[in-house]
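Note that one protein chain of the assembly has been removed; the remaining protein chains are unaltered in position.
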Amino acid sequence: MSMDNVWIAIKQAAVGAARDVLYPLLDPVLPAWITPERLMMFASAVISVVSILVIVPLVMMYLTWAERKVVGRMQNRFGPNRVGWFGLLQPIADAVKMLTKEDIVPARGDRFVHLMAPVLILVPTLLVYAVIPFGEGMIAADLDIGVLYFLALSSVTTLAVFMAGWASRNKYSFLGGMRAVAQMVSYEIPLVIAAVVVVMRVGSLSTVAIVEAQAGLFGWFVFQPWGLFAFLIFLAAMTAEANRSPFDLPEGESELVAGFHTEYSGMKFGMFYLAEYFSALAQCFLAATLFFGGWKGPLLPGWIWIFLKTFVLVFVLFLFRGTFPRVRVDQLMGFTWKFLLPLALTTVFVAGLTYYLPPVPGWIVGAVLLTGTFFVLMLPNRRVTLVRRACRLEN
Amino acid sequence: MNGEVRQVTAQDLLAEVGRLQAAGFDYLSLVTAVDFIAEDQIELVYCFYSIASRKGPVTLKLRLPRTAPRAPSLLPLFRSADLQEREIYDLFGVEFEGRPGIKRLLLWDTFQGHPLRKDFQPDDDDRPVIMDERRGQ
Amino acid sequence: MYGLGLLKGMYVVLRNFVESYYKPERLVTVQYPEERRPLPPRFRGFPFLIYDDDSGALRCVACQLCAKACPATCIELTMAKGEDGKPAKRPETYTLDLGLCMQCGLCVEACPFAALAMDHDFERAVIDQPEPLRLGIDQLRRPFSYLEQINPEAANALAPKPAKTAAGAEERPAKSSHGGREVTT
Partner (left out) sequence: MDEHMSANAPAHDPELLDTDLLELSIGPQHPSTHGVFRMVAKLDGENIAALEPVFGYLHRCHEKIGESLTYLQNMPMTDRLDYICGPANNIAYAIAAEKLAGIQPPERAEYIRVIMTELTRLVNHLLLVGFLTNDLGAFFTPVLYAFREREKILDIFEAITGGRMCTNYARIGGVARDFPEGITAEIRTLIDAFPRFLDEFELLLSENEILQNRCVGTGVLAAAAAVNAGISGPVLRASGVNYDIRKADGYSIYPRFDFRVPVGQTGDTYDRYLVRICEMRESLKILRQALAGLPDGPVQAKVPKLFKPPRGDAYGRIEGPKGELGFYLVSDGSTKPFRYKVRPPSLINLTLLEEMCVGHKIADAVIILGSIDIVLGEVDR
């Protein structure tokens, strides 16, 4: 029993125990139609749901801690180190603070929509974890339309963000909500097309099949030219979907105070905060699955590999947050429609083309075609040639 | 006062400023007022500099009666007079003609009185000046 | 290339991140309550009254010059009456209103008898506020040795006068860059 499927063994043991111990115990109480097999199925479902609901929030809590430590170190300071050893209790302190803070609903705001928005943003981002393969056979629901399910659910959050913006009856949050809708809708398309590239090559929407298709170290799709470009597009679109750094317009602190969640406080604000990190984490998991070969990897067991790859991607998101200024609304739109979308379409074309060519020449053709399009597409976007402007020194 | 100082009257202020502007003094650095309560006059002080020739300040001084001071506005000629004239109107009560409109710069619109005048008495010594409406109730 | 500037930016931030683990100047936080940065001697906290270590007598002669010099009028003092009813050259009450004082140091410069100096105590936060913000003589008095310890440069400028204090202020050492005559009120 190698380390790889230790969790599967534990689960089977638990399910077995449910049948041997639980069923005889509850037999007199249970109605007739619950047979041992059905009880086992129900027990395994409960176990996978509970394990996700325990692990993911835990990882997310310490993601917030890690972000503040990492961005702190980038800024020559420590980051939280007062609450607990190395600041490890900081997330718990934040959670308690969120719970105890007063929960304000704006007077003339739309009370019901204001209450529903945080729920509608949190639920889809949690549901999305059902299709993420944490390891060999360690997947909550091995849907054969996994990627479609993921993308469909993650686009529901757009609606919730706009509800929050509208219901707060505050000009800043309204503007924030409108920006969020524009941004998330237009970044949905390159995100989907980048995922379609991989699905097209693998031939199946199921995340497990996608991971299976990336055999061996150089089998990862990211080493294919079209895979690399699809990953870059996915990375850009993912940052925009999660409203994170260069594209954090909906909650642009410096201009819109706090964007769509200006009027939220207490646990409702906490739910927005959670949802933001959940969706960023989920999309990093999906990127790792699609392009970096999920749980595939030498030596270490599968489920450690996927967490490693995801944390590398999350570190890249932290780096974005620590470095980039914010893009303006119209540049944001221009970047998507004039740069990401055409590039995504050419990536799909190249992926299809190289499918029929033998591997090595296909690789070269793909690489040449894609880098060519990259530079060609840059021309209309480079309204600002790289300004090497220095001021003239006079006396 | 260093540099050249000229006394002007309200009538020929605009002409004088026009001549200065033509002579290359295109930078109006300072517009301020001084309340000479003893002589019952308010004096407006304008400082002009020339950017190109870097010549020193030419100062124009304009004496106005203290009761209802009215002065021609330099806004049509110099945009830098805009905020400074509003401040003089706000703190000294000098009316400026020839500009689209004037509003108090620093104090709130319903404030009574002009604080920088020597004879200004705040409403209550210990409490800050209370706004007009509140006093109304 | 379009993204080069962004990559350079990421390089700088990454270098800061990595170097903060082994280069001291890349990690500048001073953990305040545990680590403390030494205060420079000229630091200006609130003023305090100096008394000679041996005689314990305040050097202040209640001449009101500091009260007049203070822009925020936060010093009030009254001269004490001697046993024979004549005014004695020492203050009976000397109150400093912390709420008004802006720690500008003009009182110290105006005092010809070098009876005032600037303290280094800035941790005055209290949870409850029992005594009002107005400090009396007993809270303001500090020994001359304390001044030598926190601000040696000012201490030798305000060296204790060799003669008796009550004999009127004769000329103190001429060259004193801190406080004393030259500075105008």
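Just so it is clear, A, B and C label the chains in written order, and each chain counts residues from 1 on its own.
Here is the rule we go by: a residue touches a chain if its C-beta (ideal position, glycine included) is under 8 Å from a C-beta of that chain, and two chains touch if they have at least 3 such contacts.
This one's a predicted model, so the numbers in the text were calculated from it and none came from an experiment.
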| item | value |
| --- | --- |
| Displayed chains contacting the withheld chain | A, B, C |
| Residue of A:Val15, A:Ala43 or A:Met74 touching the missing chain in the full complex | A:Met74 |
| Hidden partner chain, residues of chain C it touches | 2-6, 8-9, 11-13, 16, 28, 40-44, 69-71, 102-106, 109, 118, 153, 177-178, 181-185 |
| Interface with the undisplayed chain - residues on chain B | 1-2, 26-30, 32, 34-35, 45, 47, 49, 51, 54, 56-57, 59, 78-84, 91, 104-108, 115-116 |
| Touch list for chain A against the chain that is not drawn | 71, 74-77, 171-172, 175, 245-246, 248, 252-257, 321-331, 383-384, 386-395 |
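In this section, only the chains that are shown with their structure count from here on.
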| item | value |
| --- | --- |
| Rounded Å distance between chain A and chain B, as computed from the means of their C-alpha atoms | 61 |
| Multi-partner residues of chain C (each touching 2 or more other chains) | none |
| Where chain B touches two or more other chains at once, by residue number | none |
| Residue numbers on chain C that touch chain A, as the complex places them | 1-2, 4-6, 9-10, 12-14, 16-17, 20-21, 26-29, 31 |
| Interfacial residue positions of chain A with respect to chain C in the complex | 70, 73-78, 319, 322-324, 378, 381-382, 386 |
